[in-house]
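Showing just some of the chains, left in place.
Chains here go by letter, A, B and C, matching the order in which they are written, and residues are numbered from 1 within each.
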């Protein structure tokens, strides 16, 4: 809509700068989200200021980054909050100065703290793979939970969602054991190895994300148990979908980081052009179950479809 | 027996298979200057450390004025009135001369500043330490020099000055003049005599025989981890004592 | 040969300086400047000059006051860290102690008794400081491992305590440190004042009291300190406890900065505080340094982050830039300092 600012050199929005505040970029998910946002903004001829939390939960760095962006007079901020409440005051400060703040991926509490939110429902994602696992699990399930720091919002959501979808609670006897990973291949592998040493009968593995799933698979393979256990995960990165295709992962819940960023930038564009604020509250960017072994009553897509719609490097 | 201020009986200290003290005895009388002489590695410093709580002996007992004591740290000995210059000096090289001299006994300002705010009286301490260093005949270019910038002799003087400044009951000095010049050494010997005149006994470890014969009342000869003889400078010559100390002569030969 | 002769007659060319040396004449401020903090200060000035020259937005009062505000939490932690490092220790648990204290405060404050909550936070810090102190002083265990172990325990404990949830802080009292007198767009927050005040108090304690001298002595050479009759263990314990009190203030600062008590926040604050201390010129081997340098060190770290953001550098390149600039900062410090002692 606001294309008068393009190459035609109109002064209107050619020197627009927006801020992009992400979570720690060591996770490719957030990297993808940041890049999609930036690409969309650049396409509109805007400049960007970018910052990231150093580690999960690092809201202090985000607060500092937003303060710096306010000082630098950005027009809007796309924020992936590390904590639902810690950023409220600084976001308010930004909005008071007329800066449009849109949260992506996660939400503030209350959600009205931001002008709009484009996010993924991680609980729903967990629930999908929980239901799928329940439906395709063997008779006497032995579950391993490979978690990530549960104080992290998405991690907690996925964990709880999985249990809900599976129809059990924390402490259920069918859970053989749980271990904390750092969301990486290597920590996933070590955690799985240790659990397998104690419980060689594990046959369902919940993983916080696809790198952990890959590590878990290596551990299973090393023990010759890869065929006996079903691994489920969340993310929908291309490498993860490929793993679904290769049978390493049974099912994964795909999310759409690029979409969130693009939607956010569109909303900013509209606001800058004519002052229309986006619809406040949660705009779900969607979750899709990817599996090549669909189960009844659960909508899913194949890995073929997944490979066409996935994010990250193919 | 009350004239024995500091005694030790049967002190033993092993480090692994190294024997540093081997059933060692020690006696210090009131008001005397007792010299301790012995070969390098004979165990003199270990004895001093054991007497002052810096080393815990494996066995044996230590008595102060006839009462058994169990020093667990140098502070315990200091509380019993024993002041010591250790051979390794025990100075904090990152601190300056004044801070070292007053370490553990800092002076505070008069009045509120001192009692409530616990502010140090730096000018007074600086004056005091300049005076103490001067009393030892030691020239330093700034009383604020950190000890690790001092010359060997200046550094030793800091350790000696500290003890001189705080002595109350027994003074022990482990080779206090090793790094000192001629004049400064005489100054320290005079200091030792002054301390005795004030009624405090002094233990002086030294390898400098003329110095020892100059000031000592009695001489404790140490060899292979134990006391093998006690002699008096008046009745024994330096040569005889050195012969015993180095093992060239048996202690019995001394009469 | 009395003192008169030494200080008087004998004292010729070389010795005009025993009592009234140059430092005295130049005044204590200048002395301090010339010795300890000249290095960090030079690095800070350099960083400010560079960012002022390369960006439009860096050098304005609002941004500068912002930098001070952004420094307070890690800066306050770094004050406690300085004490520990002066004794040749290291405290990897300080961020975790602060976080646990802040979630305890956040939890208890939900009942409305904010003062009680704040005191409970202080108690948490003191107990943990005592734990660190006893393990380091009494059991002579290496501070690195002790505080690493405590860090691991506390990180988990904070999550267990909060069930991994964070508490929004609504109490005005608890977030009071974020307020303060504003002049135009510039707010000097009470938190910044508190930080400077703590630096002054600790600086006073380190340089003007007997306790401070002993801290340096213990850090420099614990064996020598023990020989002079200093109670090394007690000094160590006092340091860990004092640091704990400072961490309690840091927890309060944190609640002001981000009005949320978050069990997963500030997980790199320990390393950040150590960085501030080292850039501030305090030696990790103990016995050398001070809190004023640390204050400057914390500002340097914030200036780098702030300046790189103002310059519009990409976040990954910011990380590259921070790494390089931190090394340059200590290099400047080192250069200035060796020039002085030459």
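Please note the rule applied: a contact is a pair of C-beta atoms (placed from the backbone, for glycine too) under 8 Å apart; a residue touches a chain by one contact, two chains touch by 3 or more.
None of these values were measured; they are calculated from a predicted model.
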*How is the whole complex made up, in copies of each labelled chain?*
A x1, B x2, C x2
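Just so we're on the same page, only the chains that are shown with their structure count from here on.
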*By C-alpha centroid distance to the whole-protein centroid, which chain wins?*
C
_Mean-CA-position distance for chain C and chain A (Å)_ = 36
*Can you check how far apart chain B and chain C are, centre to centre, with Cα atoms defining each centre and the answer in Å?*
40
*Touching two or more other chains, which residues of chain A qualify?*
none
*Which chain B residues qualify as touching chain C in the complex?*
54, 73-75, 78, 84, 86, 88-95, 99-100, 102-104, 106, 108, 117-120, 122, 126-127, 130-131, 134-135, 137, 139-144, 162, 183, 187
*Contact set on chain C toward chain B in their complex*: 1-3, 6-7, 10-11, 14-15, 17-19, 21, 23, 204, 208-211, 213-214, 216-217, 219-221, 223-231, 287-288
*Which residues, counting only chain C, touch chain A once they are in their complex?*
57, 60, 62-63, 66, 69-70, 73, 159, 162, 164-168, 178, 254, 257-260, 262-269, 302, 305-306, 309-310, 312, 314-316, 318
